[in-house]
Every structure is written in C-alpha cells, then in structure tokens.
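Handing you a structure now.
One protein chain is absent from this view; the other protein chains keep their places.
Going in written order, the chains are labelled A, B and C, and every chain counts its residues from 1.
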Amino acid sequence: MSRSAPAHQRRTPENWRERWYEVIFEADTRAGKLFDVVLLIAILLSVAVVMMESVRSIRSEHGSMLFAAEWFFTVLFTVEYFVRIVCAPRPLRYVFSFYGIVDLLAILPTYLTAIPWFAGKAGTQRLATIRALRLLRAFRIFKLAHMLSEAHALRYAIWAARAKIAVFLSVVLISVVIVGSAMHLIEGGKVDADGNPIITGFDSIPESMYWAIVTMTTVGYGDISPSTPAGKLLAAGMMILGYCLIIVPTGIVSAELAHVGARGLTTQVCPGCMSEGHDADAKHCKYCGTHL
Amino acid sequence: MSRSAPAHQRRTPENWRERWYEVIFEADTRAGKLFDVVLLIAILLSVAVVMMESVRSIRSEHGSMLFAAEWFFTVLFTVEYFVRIVCAPRPLRYVFSFYGIVDLLAILPTYLTAIPWFAGKAGTQRLATIRALRLLRAFRIFKLAHMLSEAHALRYAIWAARAKIAVFLSVVLISVVIVGSAMHLIEGGKVDADGNPIITGFDSIPESMYWAIVTMTTVGYGDISPSTPAGKLLAAGMMILGYCLIIVPTGIVSAELAHVGARGLTTQVCPGCMSEGHDADAKHCKYCGTHL
Amino acid sequence: MSRSAPAHQRRTPENWRERWYEVIFEADTRAGKLFDVVLLIAILLSVAVVMMESVRSIRSEHGSMLFAAEWFFTVLFTVEYFVRIVCAPRPLRYVFSFYGIVDLLAILPTYLTAIPWFAGKAGTQRLATIRALRLLRAFRIFKLAHMLSEAHALRYAIWAARAKIAVFLSVVLISVVIVGSAMHLIEGGKVDADGNPIITGFDSIPESMYWAIVTMTTVGYGDISPSTPAGKLLAAGMMILGYCLIIVPTGIVSAELAHVGARGLTTQVCPGCMSEGHDADAKHCKYCGTHL
Partner (left out) sequence: MSRSAPAHQRRTPENWRERWYEVIFEADTRAGKLFDVVLLIAILLSVAVVMMESVRSIRSEHGSMLFAAEWFFTVLFTVEYFVRIVCAPRPLRYVFSFYGIVDLLAILPTYLTAIPWFAGKAGTQRLATIRALRLLRAFRIFKLAHMLSEAHALRYAIWAARAKIAVFLSVVLISVVIVGSAMHLIEGGKVDADGNPIITGFDSIPESMYWAIVTMTTVGYGDISPSTPAGKLLAAGMMILGYCLIIVPTGIVSAELAHVGARGLTTQVCPGCMSEGHDADAKHCKYCGTHL
C-alpha cells in the first residue's frame, strides 16, 4: 500500500489538490498527522459539548456558551467536509463511503434545528435529542485504527469466524425465543381473585424474551424476575446455559486469532511469486514451490 | 457426502418422488434453495404471529387477523409435513428423527385448541400458552446450519470436550449445593420478636441454591441478597469463585477448538516427502517444494 | 496405575478383605461399578431429603417420612464408613484422607441432633441448618472424576497456572481494597440536615469492598449502587476494569491447557530412557538423545 511505502519512493504531489489530499486523507506526513490529531481533539470537544448540553443544570447555566461552541464546531466540520469533497480524486466515492456519510450526519442535526419547520414541529425536547445523532461523529475516531495495524488482525479474525459467530447467535436467539415463551407460559397470564390480570413482567412473549436476554447475557437487572418455583428452576437452567455458552464464541475467536497470530509472524516474501503469509518453518513457497 | 458433491456427478432424479425429495430435503439445487428460504421466512412469520398474539393490546385489536394467519401457517406446515413423509425414502425414519418430531410439535398445538375437550378444560389463558410450544418450530432454522460447515467444527469441539464440561458442571453444581446450604444456615431461619419467621429469600435450601446460581453465573438479579456480614463475606467468596471458574470451560473449548482448527485445515499429504500439516491454500509442500 | 491395568495382569484377590476392597474402593470390576452407582444414587437421594426438609411446607406435611429417610441414609452411610475402615489396607490413612473426613462429616450431624445437649442448646432452627453440613457428602460424587481422565488435565492446567492465578487474585483484591476505600471516601459519611448519618451502603470500607466485589465480578445486585456523579464515574471505571480483567485468567488457563493438550498428544515412549512427553515432531528423545 502507498501508505506504508517509504517517502522517497512516493511521487511528489504536483498541485495543491494532491498536497491537500495528503494532509487531510493521509497520515504519513507531519502535516497530515498534525491535522488528524487536531481533528480528533475537535471531535472529542464537540462530543463533550453535546453531552454537557444534555445535562439540565449545565444547560440552564452555560446554555448560550454551549450554543456558540456547537455552531463553531458545526461550521468547522462543514468546512472540513467540503474541503474533503474538493480534494478527493473521486468526490462521489467519498460522499457515499462510510466516513463520508458519517461526516454528513455529524453536521446535519445542527442545521436542522435552524429550520423553523423542524424547530416548530418536534418541540424543544425532541430537538435536543435529535442532536445526539451528531455523536456518530465519534466514529471518525476509528480513523485512529488506520494507524494501528492491529485493528486489521482483529477484523480479520472476526471476519474469518463470521460463520461460527452467526451459528452461535442463532443458537442464542432461538434459546431466547423458546425460554421466553416457556417463562410466559409458567409465570405470565396470572389473574387475581377478581379475574384482573396481575402484571408480572412476563405478560407477553416479547417481554419474556427481554427477560431471557437480560438473564442469558448475565446482565440481570432484576426489574423482572421469576417468582414461582418452576420459573426459578427454568431461570437457573437458563443462567447456567448462558454462563456456559459464552465459552463457545470465546473459543472460536481465540482459535482464529491464534491462527492469525501464528501466520502473522511470517514476514518472508516469496522471491518467485511475491506472495506473503508463509509459515515460520516453511522452506519453500507454498504457492509456487520456489525455495525461500 | 452427496450434499456437497458437484451436480454433474449426481444421478439425475428419475421420478417425481426423487425430484421432490431433492427440493424439500436438500439445498443443492436452485429449487431446493428457494424452498428452504421460503420455508424459513414462513417459520419466522409464524413465530412473529404467535409472539404478537401474546401481547394483550395487539390481540384485542388484530385478534381475528392473527387467528387467520395462525391457521394459514398451520395448514401450510401440515401440508409440508405430509409431503415430507411421502417423499422421504424411509418415512418412519423421518417421523422419529429430531426434525420430524419438531415438525409434528409445530402443528399440533393449533389443532389441539380446536378440540372442545382441550379448549373447555384448560381455559383460554392456558391454551394461549400451550401454543408457545409451536415456537419449537424455530429449531428448524438450524437447517441453516447444514449449510455452514462451521457448525460441525463447533459441535465436534464441544463433543470432544464433553467429559471436561461434565466435570466442570459437577463442580459448579456441588459448589451451588454447598454454598446454598451454608447461606441458608447463615441468613435463613430468622424469627422476629414475636417468633414469626422473617422472609429473607434464604428460607429453604432450594431457594438459597437459586440465589447461589444467580450469583455464581454473575447474573445477580438482586431480588435476593445477603444482609448479614457473614453472608456478604460468603457471597463475595462465591462471586470470585464464579468469576474465576468461567476461565476453566473457556480454556477447555479454546484448546479443543484450536486443535480442531489446526487439524481441520490439513488433510493433504505431500507426495514428495510424505509430510503433513499443509495449509488449505497450499499448492506446494512447504518442506520440499513438491506440487501437492 | 493398577486401576487402568488390564484385568488378567492383576493378582486375583485372595481373601474377603481384598475382594471387598476391590468392590468398595475401586471401580474396575462389575461389582465395583455397581457399588459406585448405587452409592451415588443413595447420596443424591439423601441430599434431596435434606433439601426437602429445609422447605417449611414439605417439612410440615411429610416431616416424619423425611425423618425416617434421613436416619435410613445415615445408618447406611455409617455401615459403609466402617466397612471402608475394615477393608482399607491402612485404615488410619483412609480416616485422615480427604474422602475419609468427608465421609465422617456426612454422618455426624444426624447423630449430633440425637444428643440432648446439642438439641436443647441450639434450638430446632439451628439444628436443621447444622444438618446442611451433611451435603458435603456430595463431594463424594467427585469419585466420578476418577473415571474421567480429563479431570487430571484440568487439575494439571490449573496447578501449572497457580502462580499466575495468585498474581491475578492479588491484583483483583488490591483493586477491591483501593476502589472500596475510594468509594467510601466519595459516597459514604453523608449526614442529613440534623447531622444524623445517612445509610448509603458505603458506610464502612468493608461494606464498600463488598460492593466493589459485586461490581468487579459483574454480578451487580443493585442492593448498593452509587448515587453521586463522582461515584458513578468510579463505578464505571471499575466495571470496565472487571470486564477487561477477566481476560487475563482466561488467557492464562487457555495457554496452559493448549500446552497440556499439545503435550498430551505425544504417546511415544523413549526406548532408551522410557521417558514420555515428547513433542509430536521430535525425532530424538529430549532427555537422553536416543532416536525415537
């Protein structure tokens, strides 16, 4: 990749667009790194502003200052967004990329609050919460991950194990549906002496499924908990199942990562076919047979 | 297996029964895949209908529509069930197989509600819950697993570790019995000034064992929790034990899966040096360079 | 070991003591296996009797039957205990072994309830709970483990990792002490308008430590939870620490078990020095250098 290529091998940028692209989209040069760090701090500050705005006591005291800060960051990110579009070699590809959409979503809510139709329709309360969408901007922090090659190994291990994870999640969800239904059967549908239904938290299958997920993931709020002996027995079984099931995905990704890790250690490149990924004890390229 | 064999190697089905068998029981052909996907959607929809029926507000509003949808899916699955029996080379073997029994249990409850004896005896409430058994139909989703060869590796790893898991579960259950009894000894059997028993949630060993399972699996509802210093000390010890015990099965299946993973990828033997342990994507022996 | 040796290699037992020893202490012969299974069922039944006795409603109804069953099992286990002493080649070694002590503790409580001094002093309530000690008898179920060679691998992995586990537990306990103290500093020691202390559940360091353990092990009862922003922040940090710390012991035992598993695969015995435990790819004995 051009990213990790040494500087002297790379073509010197010829015009301002290429120079700006290097600063804004890449992080190899000093200017590029500085830009990324400054941007990261700006994102963190703007997220902090949104958070503080949501606290009633802070909002009533520093409301106007937070309002100003919010518009400052919004304008800053808007400028950044348009500069990105201008610099990108293929602007449309950036606009519809994951980060392009997140960048747009990060600035939209503040502008929406300025439109009277939105401001009038949803009420102040509602608008304050729509602003929370801007927190998606925090996803840009993931750009940090570009600097960490480790993120690649993680993503690869999870990707390699996707089929096993899908099977595991299916088992979890089917267990949740069946145990939820059984708990609804056991604990729900109670009536008091007058025939009025008693609220137990197991009054419908979806509610029981919520309880089943709370239990199986070992979160255990306790807002809903079984009261009959049969319900407690089933709950105990579910807990032990959840406690044991966590083993399976752990083992899966462990094995996958161990595999990636073992392969990750080989940095030899085959002189014959330029392929990578050879085992540490390999003497010949496993793709073309050339002696390494 | 015939399942994964390429189409041109397989005998062309000669009569309608074989053709139907291929569509309904297998998933190699286009028609077979389409049938499986349609069936899966029907199962999910029918499960959703049962779920919605259990919610009081939805039932009172759309009751008749849900009733119709329920009978539609029941008849559909009944037809499917009999077609499966007709197509299967050995019908009895299908009927008494796991999926055969689940298929039957999936359609029985709806028919039972139509029998006056059942409808009159158990009351509407009860019947509504018996219907939940139909959710077992969701197990058919496991047929998806047939498509994922990964499920096999998982099942193999768990099967290979079954003895270790049995030992682990024994340790957990014995700990639960002993700690449950000890907590009953410490926290239970309290009486107030008048000699009346105080309900603490540790009033019998089974109740204390329920608490012990809730604690050891780190679910922690909080509906029962110790109040005496001695009880809190024992509870703290139990928590740390549960927190540490989870290590053991994780390690077991990890090691087992690493083993399966390592073996599952390597079946080729080098014709040159007879060495084993080649990666799945290897074309040349990594020890001597011979073409595999 | 003589246990796993084939039957024809073993010396035929010569007198009744050796024959009985084989039946009672070993599980190789048919009679020995039968004895173990019958004993296991008797232990499970007697544990069930103690459990049922602790439930008020069952005790008041079937009290006399449970009383009889209890004495039946106690006498049975007493006879078994003395037969074991008689059969054992070195009786004292059995008496002071782990299982010897558990066997004695299993029968003692019932006899203690028959002594007027104990019955009169502690009251009926107390005595009912002393009986719970008998549940330690359940530990005999561990004899099952003798049949599972897997238990050995587990114990070996945990033993090999004992130093790492000790370091881990030290870190956990020191974190608990420090976070507990900090939470006591933040949340505890509150007074209301009249200067009376407010009970917050963080009123002393031991109580705060109990909360810290409940939080760190992710049990989270919710009987004690922070109410101030600073307390919630510290609690959040503690949770993430606990969530991440569980990684460490899991990894430790995983690595240890993988190691045991890898070594467990080598069944080669060196012809030179009769040593075992060679790696799968070893061509020479690593102890004496003989070609394997």
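The rule is simple: contacts are C-beta pairs under 8 Å (C-beta built on N, C-alpha and C of every residue); 3 or more make two chains touch, one makes a residue touch a chain.
This one's a predicted model, so the numbers in the text were calculated from it and none came from an experiment.
Only one residue from C:Ile58, C:Val102 or C:Leu185 touches the chain missing from this view: C:Leu185. In the full complex, chain A touches the omitted chain through residues 47, 50-51, 54-56, 125-126, 128-130, 132-133, 135-136, 138-139, 141-142, 144-145, 148-151, 153-154, 157-158, 165, 169, 172, 206-207, 209-210, 213-214, 216-223, 246, 249-250, 252-254, 256-258, 260-261. Mapped onto chain C, contacts with the missing chain fall at residues 163-164, 166-168, 170, 174, 177-178, 181-182, 184-185, 188-189, 191, 197, 203-206, 209, 215, 218-222, 225, 229, 232-233, 235-236, 239-240, 242-244, 246-248, 250-252, 254-256, 258-259, 278-279, 281-291.
Mapped onto chain B, contacts with the missing chain fall at residues 218-222, 250, 254.
Criterion: only the chains that are shown with their structure count from here on.
Chain A and chain C touch with mostly matching residues; of the residue numbers seen at this interface, over half occur in both copies. Those residues of chain B in touch with two or more other chains are numbered 206, 209, 218-222, 246, 250, 252, 254, 256, 258.
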